[in-house]
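Got a structure for you, written out below as structure tokens; questions coming shortly.
With one protein chain held back, the other chains of the complex are shown just where they sit.
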Amino acid sequence: MIDNPKSGMTLIVKTITRLTVGLILLFGIYIILHGHVSPGGGFAGGVIVALSFVHLMLAFGKDVAISKVSKNLASSLESIAALMFLSIALLGFLGGSFFLNILPKGTPFNLFSAGIIPLCNIAIGIKVGVGLFAIFLTLVIVEKSK
Amino acid sequence: MTLYFLCLMLFCVGLYGVLRKRNIIKMIVGLGIMEYAMNLFFVLMGYRFDGRAPIYAKDQEILNMVDPLPQALVLTSIVIGLAVTALIISIALRIYEKYGTFDITKIKKLKG
Partner (left out) sequence: MKAIDIIPLFVIIPLAAAFLISLVGRFIKRSSEVIIFISSLALLGFSIYARFLLNSAPGKILVYKIGGWAPPFGICMVMDGLSSFMLVTVNLIAFFVAVYSLSYMNQYTDKPKFFTLFSLMVCGMNGVIITGDLFNLYVFLEIASIASYALVAFGTEAEELEASFKYAIMGSIASAFIFIGIAFLYSFTSTLNMADMARILAYKQNAWVIPFTGVLFLMGFGLKSSLVPFHAWLPDAHPAAPASISAMLSGILIKTLGVYSLVRIFFNIIGSTQGYLTVLMFLGAVSMIVGVMLALSQWDLKRLLAYSSISQVGYVVLGIGLGTPLGILGGLFHLFNHSVFKSLLFLNSGSVDYAAGTRDLKETGGLGKLMPVTAKTNLIASMAIAGIPPFSGFFSKLIIIIACIQKGHFGYGLCAVIGSILTLVTFMKVQKFVFLGDVKDKLKNIKEAPFAMVFSTVCLAIICVLGGLMLLPSLRFFLDGAVAVVLKGTSYAGIVLEAASRP
């Protein structure tokens, strides 16, 4: 399916995409994970992750991208990420207050620091990444209504 | 002050697009311009002269920062704008399916 010359763009675009799409995905994950020590965070990283899939879709046609992440999987993941964010917030009740940062804060500028903030960033990153991808997907395949 | 007036002008351009254009896609673009104008305005509100980006870094002492709060709020507002735009565009696509046109003057089954 990937090498089908009928769907998607030309060979040049496909080759470049094959080289770069992994890098874009990795960069998005990096931005999400370092959200608490550098600019960026869940939303910016999530958008980059979504863009890597959109990139795939533009270059190879929509079937390839859907084979990686189907629409149902995207919306399930989105709900799971939202519930994850909510349960992180609910964990604060263990310490006495909603959204309380109960985990140890660590030293600033370390990767493992800032308590629940990296976890929140990961949840937001997944939510935004799949959410944006799902939006793009629904706009590409406008289902013919009855 | 000039910057604020330019923001106002941008806002008015967007409002003109929403109110006067006949093509619904152009109306949505106008809505987008309006949102950008107000976000820009809010960010400008937090600007201080010679201010730097509000980021704490290792071994650096930054004394003169711009106000970080509007930037965080504008990020939220951009997300909201994204949601609204995505929703309206999908509605517009469905409208095109039903009516076969993007012209707002031909889409009038309702009296309003």
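Residue numbering begins at 1 within each chain, and the chains themselves are lettered A and B in the order written.
FYI, a contact is a pair of C-beta atoms (placed from the backbone, for glycine too) under 8 Å apart; a residue touches a chain by one contact, two chains touch by 3 or more.
These numbers come from a predicted model, not from an experiment.
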| item | value |
| --- | --- |
| Candidates A:V21, A:I66 or A:L100 - the one touching the absent chain | A:L100 |
| Candidate in contact with the missing chain, chosen from A:M9, A:L86, A:L111 or A:L139 | A:L86 |
| On chain B, residues whose C-beta touches the chain left out of the figure | 11, 15, 18, 24, 27, 31, 34-35, 38, 41-42, 45-46, 69-70, 73, 76-77, 80, 83-84, 87-88, 91-92, 94-95, 98-99, 107-110, 112 |
| For chain A, residues in touch with the removed chain | 72, 75-76, 78-80, 82-83, 86, 89-90, 92-93, 96-101, 145 |
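Please note the rule applied: only the chains that are shown with their structure count from here on.
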| item | value |
| --- | --- |
| Centre-of-Cα separation between chain B and chain A, whole angstrom | 23 |
| Chain B contact footprint on chain A (complex, rising order) | 38-39, 43, 108-109, 135, 138-139, 142, 144-145 |
| Residue numbers on chain B that touch chain A, as the complex places them | 53, 55-58, 75, 79, 86, 89-90, 93-94, 97 |
